[in-house]
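Worksheet: one structure, shown below.
Omission of a single protein chain aside, the complex is shown with its protein chains in their original locations.
Labels for the chains are A, B and C, by order of writing; each one numbers its residues from 1.
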Amino acid sequence: MLTINRLNQTEAKLIIDGAVKKANELAVPMCISVVDESGSLIAFERMDGGKIHSITISQDKAFTAASARKGTHEFNQACIPGHENNLFGIHTALGGRMCIVGGGLPITCDGKVVGGIGVSSGSPEQDLGCAQAGVDAFSRITAASVSLNVL
Amino acid sequence: MLTINRLNQTEAKLIIDGAVKKANELAVPMCISVVDESGSLIAFERMDGGKIHSITISQDKAFTAASARKGTHEFNQACIPGHENNLFGIHTALGGRMCIVGGGLPITCDGKVVGGIGVSSGSPEQDLGCAQAGVDAFSRITAASVSLNVL
Amino acid sequence: MLTINRLNQTEAKLIIDGAVKKANELAVPMCISVVDESGSLIAFERMDGGKIHSITISQDKAFTAASARKGTHEFNQACIPGHENNLFGIHTALGGRMCIVGGGLPITCDGKVVGGIGVSSGSPEQDLGCAQAGVDAFSRITAASVSLNVL
Partner (left out) sequence: MLTINRLNQTEAKLIIDGAVKKANELAVPMCISVVDESGSLIAFERMDGGKIHSITISQDKAFTAASARKGTHEFNQACIPGHENNLFGIHTALGGRMCIVGGGLPITCDGKVVGGIGVSSGSPEQDLGCAQAGVDAFSRITAASVSLNVL
């Protein structure tokens, strides 16, 4: 039997709040999705002014990152035609659901992927910055939790 | 130019919280979606234990209710084959996105649809009960707002 | 070689105008689609207040009526499970694009289908009434044209 660790709703909201805080700093209203380790949506927020196409793209970024266990921006470079990794073409898989634009990150705990975050509505760099802020918010509580366990 | 009223993020969260409270009373973890008046997703929450297929179905219920401006349970009866309303078959439209199972309700303000809520993971009655609790939570703040304006 | 007669843009607009006039009488803002004999869209109008899901459904009704060369309401009865025509199930074909709800009518000229109209946002009866009004508007110009030819 496999035992899987998976983000819960409380953690998902905290991750979104971390991304929202960064989006407010950037003054770019974002769509933010958090998925579990299977790529299934846990929580979503479209900030007032977030873009319509970003509803789906943020979900696809979170799905891709959680499933592939790496940032979507890493795919972007590897998908350049002729790149040594030969990943060109993966962006059309699953009806285009594999998203290779920056802004999706896996969320890990104890070295295992427990979910993913995807952010969309700004530039890839802005989206990635907000996704990272979401990951950082999660890292802080897990670190705090570890500290408590150590005490 | 048309002027449209649309739920904002704060209102969407409050609506979801109303539905979550009811779901907890029922002890049925739900997927809850809130869309705007055009059927586009604003906020989503999968309570811990919410079902995977309900991620999509809750969105489709919210979309259907906001767009059709009536509860999805009203479609359910009218779609029975041979029903005098002759709506049988609408449930396969839009690739099946038109959802005729109870649990989707429009959200109105001053007689206009400003969004929709869709709930899924329980029985249609349970889903509808939670959707109604979300609508009620919104009605309470708009009523409070009206009272303030009157003062 | 086949010679195909097909609605032109001027005729499509005239058909839509006929349907809009009826929709205004009914005080139900409609989505109205006109397709050619191959089911491909020629013209579309969403009256102010027309429903979002009706954008697609009106197109599907027009497509179904032009392609099947009969009204979508005729399918509705024939699709009742157990009906002698055994058409139950056709409504899920083409990803649900086959629409069996009333409101789609073929448009004919000299006994041949030259296009189709689909109307959605009201009840099936209201939708069908507006579609018929569109067909009637077209019939009046073809009758006028025939009269001119006779003179």
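Please note the rule applied: a contact is a pair of C-beta atoms (placed from the backbone, for glycine too) under 8 Å apart; a residue touches a chain by one contact, two chains touch by 3 or more.
This structure is a prediction, so every number in the text was calculated from the model and none was measured.
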* **Residue in contact with the excluded chain [from A:Lys21, A:His53, A:Arg69 or A:Arg140]** => A:His53
* Asked: In the full complex, which of A:Leu7, A:Val20, A:Ala66 or A:Cys79 touches the chain missing from this view?
  -> A:Cys79
* **Hidden partner chain, touching residue among B:Arg6, B:Lys51 or B:Arg69** => B:Arg6
* Over the whole complex, note the residues of subunit C touching the chain we left out. => 8-9, 40-48, 52, 55
* Structure fact -> Interface residues of subunit A toward the undisplayed chain are 48, 51-54, 56-57, 60, 73, 75-77, 79-81, 88, 91-92, 95-96, 99-102, 123-125
* Asked: Please identify, in ascending order, the residues of subunit B that touch the omitted chain?
  -> 1-8, 11, 36, 38, 40, 109, 114
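Operating definition for what follows: only the chains that are shown with their structure count from here on.
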* **Arrangement of touching chains [line / ring / star / complete / other]** => line
* What's the rotation, in steps of 5°, that superposes subunit B's Cα atoms on subunit C? -> 90
* Structure fact -> Note: subunit B sits from subunit A at a C-alpha centroid distance in Å of 27
* Structure fact -> Chain-centre distance (mean CA atoms) for subunit B and subunit C, in whole Å, is 31
* List, in ascending order, every residue of subunit B touching at least 2 other chains. => none
